[in-house]
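All protein chains of the complex are present and in place, except for one that has been dropped.
What follows is chain A.
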Amino acid sequence: MTSTPARRRPGPLPLVAVLGALPYFAFLTVFLILPIIVNLVASVRDSSGAWTLEPLLRLREDQYVSAFSNTAMLSLTTTVIGGTLGLALAWAILTTERPRWLRDGILSFSSVASQFAGIPLAFAFVALLGTQGMLTTAVAELTGWNLSESFRLSSFAGLTIVYLYFQVPLMAVLILPALTGLKREWVESAQSLGAGRARHLLDIALPILAPSVGGALLLLFANAFSAYATAYALAGGGANLVAILVGFFVSGNVMVDNSFGAALSTGMIAVVTLAMLARWLLTRRSTRWLS
């Protein structure tokens, strides 16, 4: 084993090269990977430190099943509606030439609106649709119908509307590059081969776009599933969502049972990881055609 290290040939990296990257990997290990691993381990150990599946099995109790299914339903609803509207918005942004100010304004807004989830957005919607909100009072004055009796922002429908405010622009921004990548020549070659508009859309555009659309939808789902601040500001502890429950376990009086709080958060990580993994598998294929 006395051979001199080959210079330009890929092989084992010299130790110095690895050392230079060490701060980055060490940083991530301490502040991200270690917390994840400890969380996963805590969810399969009881308070005495013995291995057990009991905390994870408790997730099957009605209360927690309903939190998970409610979160999944909210995520799914905002993903499907947000995805559809976002796709339509992206198409309109891409194909509209005039009025330019409208298109550019919407595009500029869409690219930042995904950052708008959180406390300020919740209060902006309270100002619009809360019990004293501008739209609520305007509707009451005009028609005498009190909106707040049948609609609450903290309800499922209310949260859906607020979530759409960041899901729609997120979808539009995510799908714009793929829509732009649809090549003009493909329409022309399809037409010269005798395909109509609908045929081109169904047989060419959709199959090429499908992985990107699917990937974007999965990201929207994960985004809604992880959201905490918006729901917290609108519903306080009232929202039956997994993120809110985990928040209770971290801050509240229920901290006594570490392992069950960890199990809840493990469940959350599992759902989001599955969505992102599926997205990765899907989009890996689409980059070939759209680059």
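A few points about this structure:
Just so we're on the same page, a contact is a pair of C-beta atoms (placed from the backbone, for glycine too) under 8 Å apart; a residue touches a chain by one contact, two chains touch by 3 or more; residues count from 1.
Throughout what follows, contacts and distances are computed from a predicted model.
The protein name that UniProt records for the chain not on display, among "Spermidine/putrescine ABC transporter permease", "CcmD family protein", "AzlD family protein" or "Heme exporter protein C", is "Spermidine/putrescine ABC transporter permease". Across A:A67, A:A262 or A:L282, the residue that sits in touch with the chain not pictured is A:A262. Per the touch definition above, the residue from A:A88, A:A157, A:L202 or A:L281 contacting the chain not shown is A:A88. Per the touch definition above, the residue from A:A124, A:V139, A:V187 or A:A205 contacting the chain not shown is A:A124. Taking the complete complex into account, A:M134 is the one of A:L53, A:M134 or A:L206 that touches the chain left out. For chain A, the residues in touch with the chain missing from this view are 10, 13, 16-18, 20-21, 23-25, 27-28, 30-39, 42, 85, 88-89, 91-93, 95-96, 99, 102-103, 105-106, 108-109, 111-113, 115-116, 118-128, 130, 132-135, 165, 168-169, 222, 225-226, 228-229, 232-233, 243, 246-247, 249-251, 258, 261-262, 265-266, 268-269, 272-273, 276.
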